[in-house]
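Showing chain A:
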Amino acid sequence: MGAYFSEIFLGLKSLAIGLGITFKEFFKPVVTVPYPYKTLKMSDRYRGHIELIENEDGKPKCVACGMCQRACPSGCISLASKSVEYEVEVKGEMKTKKKKVLTKYDLNFTTCSLCGQCVESCGFGAITFSKDYNLASFRKEDFHFDLLNRLKERNA
Partner candidate 1 sequence: MIKEKMIQALSELFPDPEPIVEEPVVEAAEDEAADDGKKKKPKKKVEPPRVNGVLERDHAAHGYDIDVQLDPGELLAAVMIIDKAGFFIESITGVDWIKEKQLESVYDFSRYDHDLCRIVVRTRTPRDNPSVPTISKIYPGASWHERETHDFFGIKFEGHPHLIPLLLPEDADFHPLLKDFKP
Partner candidate 2 sequence: MSLTILNAVVAVVAAIAFAAANAAYLVWAERRGAGRIQRRPGPNVNGPLGLLQPPCDGIKLMTKQLMIPGGADKALFMVAPVLAMAPAIMSFVTIPFSETIVAHSMNVGVLMIFAFASLGGMSILLAGWGSRNKYGVMASVRAVSQNISYEVPMLITVITIVMMAGTMNLKELVAAQAGGIWNWNLIPSLSSPLMPVSFLIFFICSLAETNRAPFDLGEAESELVAGFHTEYGSMGFGLFFMGEYANIVIGASLITILFLGGWDCPLGLFPGVWWFLLKIYMLIFSFIWIRWTFPRTTIYGLLNLSWKILIPISLFNLLLTAGLLKVF
């Protein structure tokens, strides 16, 4: 009989403690961020989709070596390049040299798993993560990013 009443009493007490905790929380300030009206700043290392980095001339640093393409586990990077001849001054005389210039750098963000292997594999520091996370669309095609274009738009 004693156990019966003590169980009722202890049960009621535990319920009261619970109610006390939620009552205290009731008066504490709200912790959520009303997302579309207010946004949080992403941390410096936030890994969004990748973005090309420009050099001093506003041209992409990328030398189109294709390392990122090979490193990508999902095969979502595709790039194309063409050879361009250019003149450079070596020891006082002008010489014609060939180099690869990036003509296309497509990122298929629908299959990207944001692992960062591409950025790590890049030996030239030519790609970086963007801080872009407000990505939503009804069309798949919106996530086939043309990074060269994005770079141009950024510069413009």
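How were these picked? Simply put, all candidates are chains of the complex that A comes from, given by their letters.
The rule is short, and it goes like this: contacts are C-beta pairs under 8 Å (C-beta built on N, C-alpha and C of every residue); 3 or more make two chains touch, one makes a residue touch a chain; residues count from 1.
Everything numeric here is computed off the predicted structure, so don't read it as measured data.
**Q** Out of the listed chains 1 or 2, which is the one touching chain A within the complex?
**A** Among 1 or 2, only candidate 2 touches chain A here.
**Q** Quick check: in the complex, which residue numbers of chain A touch candidate 2?
**A** 8, 15, 18-19, 21-23, 25-32, 34
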